[in-house]
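The structure's right below; bear with me while I get my questions together.
One chain of protein is taken out of this complex; the other chains stay put.
Going in written order, the chains are labelled A and B, and every chain counts its residues from 1.
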Amino acid sequence: MTASVSPPPLSEAGPSLPSEARGGLFTPASAVYVEPARRLTLNGWATIAVFLPPALILFTVFVALPMVEAGWYGFFNWDGYGRPEKFIGLKNYGYLIGNATFARSLINNALIIIVSLLVQLPLALALALMVAGRIPGAAWFRMIFFLPYVLADVAAGLIWHFMFDGDYGVAGAITGALGMQPYFLLADKTWAFSAVLIVIIWKYFGFHMMLYVAGLQGIDRSLLEAAEMDGASAWQRFWHITLPLLGPMIRLSIFFSVVGALQLFDIIVPLTGGGPFETTNTMVSFLYYFGITRMRVGFGSAVGVVLFFICVTFAFGYRRIFMRDD
Amino acid sequence: MTDATADSFEVLGRRPRGPASFLIFAALLVVAGAVLYPVLATALNGVKDLSEIRTNPLGLPRVWMWSNYWGILTGYRYWQVLGNSLFIALFTVFLTLAVASMAAFTFAHLRFFGDKFLLNYLQLGLLFPVATAILPLFIKIRDLGLLDSYWGVILPQVAFSIAMAVLLLRTAFRQLPSELLDSAMMDGCGYFRYFFYITLPLSGPILSTVGIIAFVGSWNGYLLPLVVFNSESRYPWTLGLMAFQGQYMTAWQLVLAFITLTILPAILMFLLAQRWIVAGLTAGAVKS
Partner (left out) sequence: MKFRQLAFLAACVTALSAPAYAETHITVLHVSENAAQKAVWNKIADDYNAAHPGVKVEFKYLENEAFKAKLPTMLQSDDSRPELFYSWGGGVMQAQDKAGFLKDITKDVAPWESELAPTAVDAFKVDGKTVGVPFEVGEVVFYYNKKLFEKAGVKAEDIKTWDDFLGAVKKLKAAGITPIVVGAGEKWPMHFYYAYLVMRIGGEHALADAKAGKDGGFKSAAFVEAGKRLRELAELNPFQPGYLTTSHAQSAGIFGDGKAAMDLMGQWLIGMQGPNSTTGKGLAESDIGILSFPVVPGGKGKATDTLGGINGWLVSKSAPPEAVDFLKFFSQAKYAEEAAATAAYIPVVKGSESAFTDPLFKRLASDLAKTTYHQNYFDQDLGPSVGRVINDASVAVAAGEMTPEAAAASIQQAAEQQ
């Protein structure tokens, strides 16, 4: 998509529009980053030497090294006390194969990804568009939508437990009004996971909405106004200008969504505890319940490693195909 | 909010006309209501008696026990744990933004041997479940002598936030026009000055977003402070909750009241961050 006019250079024209005051971000041409043909100067090397080490050192010491050690535990039968001693090679991985609960967890994780991509993200995008527009109280709406993300899991799990309670919750109110027997959704083997999905959408859509709002806030208004003056409809403006410029942020949000879905754990514990009959576990809650709380830390680590490789495969595949230029 | 600030918030063209505007607002209200209801229920349950929570968890309280909230607010513990949480969270945010923006800048604009490798390396931090690494992490913290100290929590939290923060910031930095950097370099501006005087000021929205995410992550952190802190005087509010749990019963009404009170600082941070960034956007216009 090309524009017929490129924005005025910074040194000319006073700030007649706020977007120009900001320096006119997001020209259409810069929807794709143009790689500079610069050779690395001394200044460049100095920057690298000063700017990079803090992040790398912190990350290596507190994240990378513990991760490697944790992965190493996967080869042991260890209860978490003292040092790992019983080396059992790949046996932990063997226990995983054919473990019906783990298979169920994989399916659950896949369900979360599907629902996130098909329901949660579009919802977040729609809301972001609405609250980035000129609606009275937009900032308040943004805050309300973000609130579930802020609420501590222990409270969220408890309240939703009440919501789904067959006697006193929302479900109870419905069955009471219809004169039916109380129905306990969280005790239903087939449908309990749908309760989990509802809570996940509720909790995380605000996070993605915030990402999209940040992206939208960087879009040059003059582009949209120019298009409107040229006679483009709202839908055309959205489809041809807004959406492409939001592209990098959307692709990143999908990335976080999938990775986050694979790592989901915090909401499962207070809401269902993995039940009923282990039908609502995710891989990480499986790891927590069957590994850590049962003092089979080695087994838990093995699950972590399997999850890691699934994530790595996705991450690198996704970035190669979809985020090549970002 | 004044129109000037509204200007910078609302970016999608002219105010939608008549019925469209009304429909949008109505839709937003409905969604907001559905989203808010569980949070409101949390707050309301904090005003109830414990027994009422079991039989009337989602309705208005029959008896309004304001003493629940008042008791917490007038107690020393609430302010102590809140202060601890705030200290930890603010330092986590500050360090995360500083460290991650520097690294993201480097990855955004500089090509050097191994840069793709290092970026992928940092990404790995998103892909491994934290729960498994808590034991080796504890040993690292212990060996560095950071047990029972705030830094024992702050530094690892910053480390965990780096992956997401660098990815978000790098994407945003690359969306600033590359001509800006070229012309700046031709004018003799080095990378350092460009970073401080151009990149950072222009990246308000993304910095505030990353800051909020880092804040919330730290604010609700439980497992890491649990294994690091031994002194009760350093407990953040998530550990302070333990005081309400008992053998015979957990005082859920106090737990929920307490949690409601701890959301308030997070909300405050959210509003402040949004406003502060907006002020930064409209004040000091950047001229070359």
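The rule is simple: contacts are C-beta pairs under 8 Å (C-beta built on N, C-alpha and C of every residue); 3 or more make two chains touch, one makes a residue touch a chain.
Keep in mind the model is a prediction, meaning the values are calculated, not measured.
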Interface partners of the hidden chain - shown chains only, full complex considered: A, B
Where the missing chain touches chain B, by residue: 49-52, 54-55, 134-135, 138-139, 142, 147-148, 223, 226-227, 230, 239, 242, 245-250
Contact set of chain A toward the excluded chain (per top definition): 77, 79-83, 95, 165-167, 181-182, 184, 186-187, 273, 275-278, 289, 293-296
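Keep this in mind: only the chains that are shown with their structure count from here on.
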Intercentroid distance (Cα basis), chain B paired with chain A, Å: 15
Of chain A, residues touching chain B in the complex: 9-11, 15, 18, 21-27, 29-31, 33-36, 38, 40, 43-48, 50-52, 54-56, 58-59, 61-67, 69-70, 73, 80, 127, 129-136, 138-139, 141-156, 158-160, 162-163, 165, 168-170, 173, 202, 206-207, 210-211, 213-214, 216-219, 221, 224-225, 228, 234, 237, 242, 248-249, 252, 255-256, 259, 263, 265, 283-284, 287-288, 291-292, 297, 300-301, 303-304, 307-308, 311-312, 315-316, 326
Chain A partner contacts - residues on chain B that touch it in the complex: 1, 6-16, 21, 24-25, 27-28, 31-32, 35-36, 38-39, 41-42, 45, 53-58, 98-100, 102-103, 105-106, 109-112, 118, 120-129, 131-133, 135-137, 140, 144, 155-156, 158-160, 162-164, 166-168, 171-172, 174-178, 180-183, 185, 190-192, 195, 198, 202, 205-206, 208-209, 212-213, 216, 219-220, 238, 241, 252, 255-256, 259, 262-263, 266-267, 270-271, 274, 281-282, 285-288
